[in-house]
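Every protein chain of the complex appears in place save one, which is left out.
Moving on, here comes chain A:
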Amino acid sequence: MSDAPFIEIRNAAKSFGALEVLKDINLTVEKGQIVAIIGPSGSGKSTLLRAINELDPLTSGEVWLDGVQINKDLPFRQYEKHVNQVRQDIGMVFQHFNLFPHLTVRGNITLAPKMLKGLSDKEVNELAEEQLKRVGMLERIDYYPSQLSGGQKQRVAIARALAMKPKVMLFDEATSALDPELVEEVNLVMKQLAEEHMTMIIVTHEMGFAQDVCDRVLFMDQGYVVEEGSPDVVFRNPTQDRTKDFLKKHLQGQN
């Protein structure tokens, strides 16, 4: 198993009723790699990301992480158990943060480790402090989410995911809902994770960030991976017309 890719998606397809949103997608990600998925809205990039941790299970195809098949075909109860287990290895950060508003920052971070890893109060508190330090939010540990700005919320959400010590982090448009001036603080945290060689798959609209941070870029359109390569290739010398169109529109929009 050691030479198998860290993350592998094989022949992934997904439809909602008659609507096919993912069509025969293959993707491998090596440990420590950072992959950006870009593309117009409705291209299936979020669905692909959400298929990796079974939030939107594939219709067909396989998802593997570190030698374990995520989307195993099991009887309901076993499937639930399996999924609850493997999800602990997959951190996810959402566009709208999804912090738990009834818990403090500390409560948000300690909830899952306390319930699932059997850690003591002291251990989870240390864990929370350690992760909050990492995202520069330690001084807000006893605040409620309603008392934080969008950027702060997202940094806490990242710390919450990191506290489970995941093998991979998925970012689903983590900065899309933020005011422009708050984007940078979240980007900085993500860059820092990149420097620590966290494996990351990032769905983003920020071409600049993708270019700076990512090892590989996937351009998706209408459920297909249209183009794939290093940021230099995809952004500077795209071979597909659809990629060129998309980038042209996007870069115009930014100027």
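Simple rule for what comes next: a contact is a pair of C-beta atoms (placed from the backbone, for glycine too) under 8 Å apart; a residue touches a chain by one contact, two chains touch by 3 or more; residues count from 1.
What we mean here is this: contacts and distances are computed from a predicted model.
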Name per UniProt, for the chain absent here [options: "Sodium:solute symporter family protein", "Glycine--tRNA ligase beta subunit", "3-oxoacyl-[acyl-carrier-protein] synthase 2" or "Amino acid ABC transporter permease"]: "Amino acid ABC transporter permease"
Residue of A:161, A:183 or A:201 touching the missing chain in the full complex: A:161
Touch criterion as defined above, residue of A:13, A:103, A:119 or A:247 at the omitted chain: A:103
Option touching the unshown chain, where A:60, A:85 or A:240 are the choices: A:85
Option touching the unshown chain, where A:53, A:71, A:131 or A:152 are the choices: A:53
Chain A, residues in touch with the chain not shown (by the definition above): 53, 55, 80, 84-85, 87-88, 90-92, 94, 96, 98-104, 111-112, 115-116, 144, 146-147, 157, 160-161, 164
